[in-house]
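Every protein chain of the complex appears in place save one, which is left out.
Chain naming follows the written order as A and B, and within any one chain the residues start at number 1.
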Amino acid sequence: MLRFILRRTLQIIPTLLVVVLIIFVIFSVVPGSFISSLMSEGRNATNADVMAHLNQQFGLDKPLLVRLGDYLWGLAQFDLGISYRTREPVWNVIEPRLWPSIKLALAAMFFAAIIGIPLGFIAALKPGSMIDSGTMMLAISGLSLPEFWFGLLLMYVFALQLGWLPSFGYQADSIRHIILPAIALGVSPMALLARTTRAGVLDVMNADFVRTARAKGLSEPRLVRGHVARNVLVLVLTTLGLQVGSLMGQAIVIEKLFSWPGIGSLLVDSVAARDIPVVQGAVIVIVLWFLVINMLVDVAYAAIDPRIKVT
Amino acid sequence: MSKTVPASILSVRDLRIGIGNQSDLLHGVSFDILPGETYGLVGESGSGKSITGLSVLGLLKRPLQVTGGSILFREQDVLKLNKRERRRLRGDRMAMVFQEPMTALNPLATVGRQIAEMFVVHRGLSWAQARLKAVEALETVHVPAPDERARSYPHQLSGGMRQRVMIAIALACRPDLLIADEPTTALDVTVQAEVLKLIAELCQREGTAVLLVSHDLGVIANMCRRVGVMDRGRLVEEQDTRALFETPLHPYTRGLLAARPRLGSRTISERGRLTELDELVADTQRGRDAPTLVTPRGMLAEAGR
């Protein structure tokens, strides 16, 4: 098992390298450099000497390949470079944003799972019924909903009109602050989970071993609990994992809307300020999160399904 | 001449099965099985023999349903029982062995647990007690190292072993009737004989009646004293097995006998048959939004957002 985890961990590296490469290439063709954006903000950096100095300080005078090499070398030592804006190491800028982001992703997923999975189950147990049609209409609506608009509506109703919950902001130990952004972010994974669960249950219910279980004279609850649920879980797990993994990236808009101090809002702010090292760092963190979660899903698979050989 | 006729264990009377209210799959089938007897139902795929077996247990899947007739089990019409009473009979008094041992067992549970479940559900034992009984049951079906095998998952066993496990599950509660639906069709020829022998041996010992459903006349000849021949939803002939082979009465039976391969070799495997039926049923239930997308070219793709 340990070797399996190790091997999957090592598989992350090449993907990450290519991502770094793509991001690096994209940003090295940025027409407006950070320095010129400093000037446009009216700071006193018109002096050519100052510009040259800044370029040198951030290593921008070196050729692209050398810069890439330097960056990768730094990355190998967990050094993401220096922020143009704050002159701090990028990691110090990212690190405090990490936990709020993870917290939001997990809260959203929790909401999505406790609503979406049971909904899918109920719909599948009575295929073709009103409940089924209704649930599936709800699901496709959830997938079509612009989550930041939904967040805006939630904000209007529950914060501005009813005053039950704070409309934005973050407090480290407050559950109240996370509720609205988590629901807004969780709607689309919830809808997807409901659909996947429904399809999974229908698939499993038609499997031969469920007929065997019926022939054994099991009651319907026992059948679902003992034979259907676990097999469906295996199917649902992929969706769940993919969603958790991509949620940090999807959260950008919601974080911005609710002024949530996560990676997403950092990314947007850094893009606006052309703080390229931080943008690169944030993208790498988001991608790494996706890859790590996917690896964990694979490991969980191996733990649940005895058919998967762990070598 | 005739002495007192022993009461049948199973008496199927004018059974009709169809989709909706039309009986277009089974048009009135009647037969009797005596206690301890092994009765064969033979016919080609689509003749209705499989759904006959399934309907006795009450396992027909929508939209298939019994549209008429009666099924008397121990002189009680099971069609008149409510769901719960019927479920109690299932597994306990009447059991079934299916064709595909590959897919008929839950891939995520140990075989020991799947056998033990029978004792938990029908005998009210605790899981710990049931586990011991499960090992005994494995021993009964001649699985070597039963204690160890009980902890195995289905995919770790060969097809023959899996079918033994299925038999152990079916016979766990010593039912009065075993329905064996093509129990050996999916197995290697060498394993077939062993599995048949096992069914015969155990059922004789316990006095269990068997309804053996098969397309294979060789299997039927080996196992059954009486046999019914089915063709397109009708029981066209019923005879003692020996008489059937010597003087087949119905033209269809003659054709079936003529098409019989010699020396026990199998012709076409009927593997596809059950799945055909299932697909028919699955189609009506399949959601319009399954996350997997099947195109006419038979390829699979996930539609992710």
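Assume a contact is a pair of C-beta atoms (placed from the backbone, for glycine too) under 8 Å apart; a residue touches a chain by one contact, two chains touch by 3 or more.
Keep in mind that, in the parts below, contacts and distances are computed from a predicted model.
**Q** If you had to name the missing chain as UniProt does, which of "V-type ATP synthase subunit B", "ABC transporter permease", "Cytochrome c oxidase subunit 1" or "Ion-translocating oxidoreductase complex subunit D" would it be?
**A** Options "V-type ATP synthase subunit B", "ABC transporter permease", "Cytochrome c oxidase subunit 1" or "Ion-translocating oxidoreductase complex subunit D" considered; the missing chain's recorded name is "ABC transporter permease".
**Q** Which listed residue, A:Leu106, A:Ile179 or A:Val268, touches the chain dropped from view?
**A** Touches the omitted chain: A:Val268.
**Q** If I consider the whole complex, including the chain that's not displayed, which of A:Val18, A:Ile175 or A:Ala303 touches that chain?
**A** A:Val18
**Q** Check each of A:Leu64, A:Ile114, A:Leu153 or A:Ile308 against the chain that is not shown and name the one that touches it.
**A** Of these options, the touching residue for the absent chain is A:Leu153.
**Q** With the missing chain put back, which residues of chain A would touch it? List them for me.
**A** 14-15, 18-19, 22-23, 26-27, 29-32, 128, 133, 140-141, 143-146, 148-150, 152-153, 155-156, 160, 246, 248-250, 252-253, 256-257, 267-268, 271-272, 274, 279, 283, 286-287, 290-291
The working rule: only the chains that are shown with their structure count from here on.
**Q** Applying the document's contact rule, which stretches of chain A touch chain B when the two form their complex?
**A** 124, 127-128, 136, 139-140, 143, 188, 192, 195-196, 198-199, 202-203, 205-209, 211-219, 222, 226-227, 230-231, 234, 239, 242, 304-307
**Q** Can you list the residues on chain B that touch chain A in the complex?
**A** Touching chain A: residues 57, 59, 61, 87-92, 95-96, 98, 100, 103-109, 117-118, 121-122, 153, 155-156, 166, 169-170, 274, 278, 281-282, 285-292, 304-305 of chain B.
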